[in-house]
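Removed from the display is one protein chain of the complex; every other protein chain stays in position.
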Amino acid sequence: MTATATSSPAAEASAPTQLTMAGALNAALRDAMAADDRVIVYGEDVGPLGGVFRVTDGLQAEFGDHRIWDSPLAESGIIGTAVGMAMYGMRPVVEMQFDAFSYPAFEQMVSHVAKMRNRTKGRVTLPMVVRIPCAGAIGGVEHHSDSSESYWASTPGLTVVMPSNPADAYSMLREAIESDDPVVFMEPKSRYWSKAPLALPVTTAPMDRAEVVREGTDVTLIGYGPTVRTALEAADAAAAEGLSIEVVDLRSLSPFDDATVSASVRKTSRAAVIHEAAQFGGYGAEVAARVTERNFHHLAAPVLRIAGFDIPFPSPKLEEYHLPTADRVLAALDTWEWDA
Amino acid sequence: MTATATSSPAAEASAPTQLTMAGALNAALRDAMAADDRVIVYGEDVGPLGGVFRVTDGLQAEFGDHRIWDSPLAESGIIGTAVGMAMYGMRPVVEMQFDAFSYPAFEQMVSHVAKMRNRTKGRVTLPMVVRIPCAGAIGGVEHHSDSSESYWASTPGLTVVMPSNPADAYSMLREAIESDDPVVFMEPKSRYWSKAPLALPVTTAPMDRAEVVREGTDVTLIGYGPTVRTALEAADAAAAEGLSIEVVDLRSLSPFDDATVSASVRKTSRAAVIHEAAQFGGYGAEVAARVTERNFHHLAAPVLRIAGFDIPFPSPKLEEYHLPTADRVLAALDTWEWDA
Amino acid sequence: MSLNVEHASVRTLPSEKPLRLLDNAGHAVTGAATGGFGLPNTETLLELYRKMVVARRFDVQVTALTKQGRLATYPSAYGQEACEIGATAALTAQDWLFPTYRDSIALLTRGIEPADILQSFRGDWHNGYDQNAHRTAAQATPLATQALHAVGLSHAARLRHDSIVALTFLGDGATSEGDAHEAFNFAAVWQTPTVFVVQNNQFAISVPLERQTRAATLADKAVGYGMPGYHVDGNDIAAMYAVTSAAVERARSGGGPTLIEGVTYRIEAHTNSDDPTRYRAARDVEHWKRRDPIERLEKFLVSEGALTEAMRTEITDAAEALAARTRDVMTTEAELDPLELFDHVYGRERAALVEQRAALEAEIAAGAFASHEGAAR
Partner (left out) sequence: MSLNVEHASVRTLPSEKPLRLLDNAGHAVTGAATGGFGLPNTETLLELYRKMVVARRFDVQVTALTKQGRLATYPSAYGQEACEIGATAALTAQDWLFPTYRDSIALLTRGIEPADILQSFRGDWHNGYDQNAHRTAAQATPLATQALHAVGLSHAARLRHDSIVALTFLGDGATSEGDAHEAFNFAAVWQTPTVFVVQNNQFAISVPLERQTRAATLADKAVGYGMPGYHVDGNDIAAMYAVTSAAVERARSGGGPTLIEGVTYRIEAHTNSDDPTRYRAARDVEHWKRRDPIERLEKFLVSEGALTEAMRTEITDAAEALAARTRDVMTTEAELDPLELFDHVYGRERAALVEQRAALEAEIAAGAFASHEGAAR
């Protein structure tokens, strides 16, 4: 009953070239499909079109329509059939076109994808990846800029990761596909076109680890996905004013890498978390709560949250007012009693 | 186009009788239906059966099947049609049979119920109530004991309340039905059979207010729904040991009553929040984060979260290990550095 | 009214060949192919013709403005005018329309101003017209979700003995969503006055119909709900109007819902950000261009001598005037107030939003946003 893997020789490392995050994800899918024929890809428009963000560009031509194909337009159907495929031993990688269009699949995600291993005492595992282009800042019209991460991250049984750069995008997607646990793989849309020089295949830190992407001594800024760049910009600007900011890229939202984050916070004694989603009940609440629980007596100030307002995501012309910026981050840090 | 209300003379206050929470909710629906014929009720098994928890018992016999009826078995259909009914000017009160069975309606809830007022610049409002019997501790089999509150509370545009006792159940449900905003009305199943002497109609505090239900000086315990009782039990036990615990019943999860909670925390300088849902990303994260943000320099210790484990809800025979108890609350308080 | 339903359910298969009243050459069709529907009168057809011409001009204008970067996105209905307008024109002003992002020209037909229709596509606000005044819901993006709203609203009206009808548009792709099924089923079980118009334009973005369904026709789905289904030539506005009008009348008189499939074609890309060369051949588009719904009716009206040169000129002028008005409003920037972001989330004031609003106001006053230098109110 279980599908068996064919393996092809490991891809040779290529010379570094400039690659976008979309390109890195495309390469990761291609390499994963070449390495293991249990890896199959489907969703809306992933075939001839190559996905609305071109992440699956060229893959159907290369692997054929029994490895990657367009499904009917129904997200619960996509996730529900992927559960069955994974039960058989395939490794489906399915795409939800935008965060908000994953909501029809919510029941399959929460009641089955998240719970299958548990309810069957580990007898049935679901090696599947749900790719979700996420968040805003691309001028998307209504329903195209949601940040759904806290829905998934707060659901026990799901693993939720979000890369912030092309190298992680490649490495983490390969790792997610190889994982025996289902992974919600969130891709920040506004970073799809960000570039980095890459020699593939690249292996970065394990996907359940946070990474210190800039060292500093005064403040720890915690970001993920699109807000890592915001944090780095804030750190640059602050440096000019003599404030040394350490930036942590969470990479994994569930599990949370307490060790890395707490080590940083204990060093700086001040922390803030940045995300696009509304502040109330957003992922930053968990970050602030657990960082405080674990490091209270090391903290000189409350953990701040710089996040979207508690409103539905705005229309394109108003999103700039909603999204956290480096300026807003720096202004927030100013609210701390720095002499306390 | 807009349905107009008929009003009947205000119900006379009755002499106090022992009423369960289920009975109080039933009375609230009856009185609301009698007072305003725009109030209609539908869902699965709410008609002749009176709902699986009998909250709608007798209402179809009294008001007829054009005011309360059994819908086809489809939750997205129930919420989606209620949106249309509310657009027309009705005040639908619909039931999701259990938390986990609201998930098929997630898209309608998040993309429409929560956003309609905003996307139409306030031109279209949705005066509807979604009743959700919630949480565990009733020995329910798989999928019958979820705690879905953080999914709703973290969604801008929704109002989310949860009564902990029969009087609030009556008063808050009446208020929810009268609200022009959509309200997610969560009913803790394990409290359905809890009793209190009530003279109806009863009006308690506005539904967006938290209430101090027991005064104390050393610690603030924050609970909602089923965990208010847990907090009160812990307070009783602690009193015997000379620890004075103040208990806050949140009542409203969205909005959060910062004023009441912060006042309590500033008095006691220590706080803990209790809920059944998994800790990670649970509603307690928001409570801990915002209480800390707003009262950091008044806090002698980190805000603790006493919550379910980060696992899917267990089977009936194992739920007692998962659910927060007064003992577990007290043990958690012991982890604080009391002399700090 | 009791909600008890009688047991009769409709169990007739729609015709496999689409119903048609005018063929592609503009000749009136007779016999079985008409499904017994009669041609609308000339006055009506002239009015439909005018609406299509104006709508086409509007659509072309908006597509052009989108290419110039004046709109964030625009899903064109070029080629679908007969479906959009034939169905919409069958409603009275009291009835409700539940449209999708695709159906801007249906909104135009409802009398909504270009500036108000296009607010959302320009990115000013999610929706820009008065839903209640026009009895037209906000254009829906999450597929098939609005069909349930149509069912709910029309059922509420029925409960109130208010004899209005709700019509909703769905795409071929949207019929695959669970919400489409639930809407069809609720409508049929409750016998609501709802008309479902599936515009089968052959594609869901890039995905062709055969990857969406194996049914012989999308109208066949009606059988599974015990409601009448009609398979109609969606480029024949006479047929679309006649069949929809009958469905609206049946609904209005308590006869319950109807499912109508209009077979048509999306001539333009899905939206401006789409690249249809990746998934369909130019010659398929050409084939369908030769089945243009406007030309078809025009041929008929001309052959009947009903459409005079003077009329043509008048209609073209009206269309050009609308296009000019559309250009004008789209080239003037709207005054947007970012603080309004906080005003329509809840009816009841929330302290947290008051705080956040004040914070944004202070940022704007401090000049944080270039576009708002000193413009804070």
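Labels for the chains are A, B and C, by order of writing; each one numbers its residues from 1.
Following the convention adopted for this analysis, a contact is a pair of C-beta atoms (placed from the backbone, for glycine too) under 8 Å apart; a residue touches a chain by one contact, two chains touch by 3 or more.
None of these values were measured; they are calculated from a predicted model.
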| item | value |
| --- | --- |
| Displayed chains contacted by the hidden chain, counting the whole assembly | A, B, C |
| Omitted-chain contact residue, chosen from B:77, B:92 or B:282 | B:77 |
| Selected from C:116, C:220 or C:340 as touching the chain missing from the view | C:220 |
| Candidate in contact with the missing chain, chosen from B:16, B:48, B:64 or B:197 | B:48 |
| Identified contact with the non-displayed chain, of A:256, A:283, A:296 or A:309 | A:256 |
| Contacting the left-out chain in the complete assembly, out of A:59, A:74, A:186 or A:304 | A:74 |
| Absent chain, residues of subunit C that touch it | 5, 7, 9, 11, 13, 16, 176-182, 185, 188-189, 191, 210-216, 220-227 |
| Sites on subunit A contacted by the missing partner chain, in the whole complex | 1, 3, 40, 64-66, 69, 71-72, 74, 76-77, 79-90, 92, 104, 107-108, 111-112, 115-125, 156-157, 159, 179-181, 208, 255-256, 258-259 |
| Absent-chain interface as seen on subunit B, which is shown | 44-45, 47-50, 52, 69-77, 100-101, 103-104, 139-144, 280, 309-312, 314-318, 320-322, 325, 327-328, 331 |
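Throughout what follows, only the chains that are shown with their structure count from here on.
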| item | value |
| --- | --- |
| Geometric centre distance via CA averages, subunit B-subunit A, whole Å | 32 |
| Residues of subunit A engaged with two or more neighbouring chains | 76, 100, 103-104, 142-143, 280, 310-312 |
| Contacts with 2+ other chains: residues of subunit C | 125-127, 142, 178-179, 345, 350, 352 |
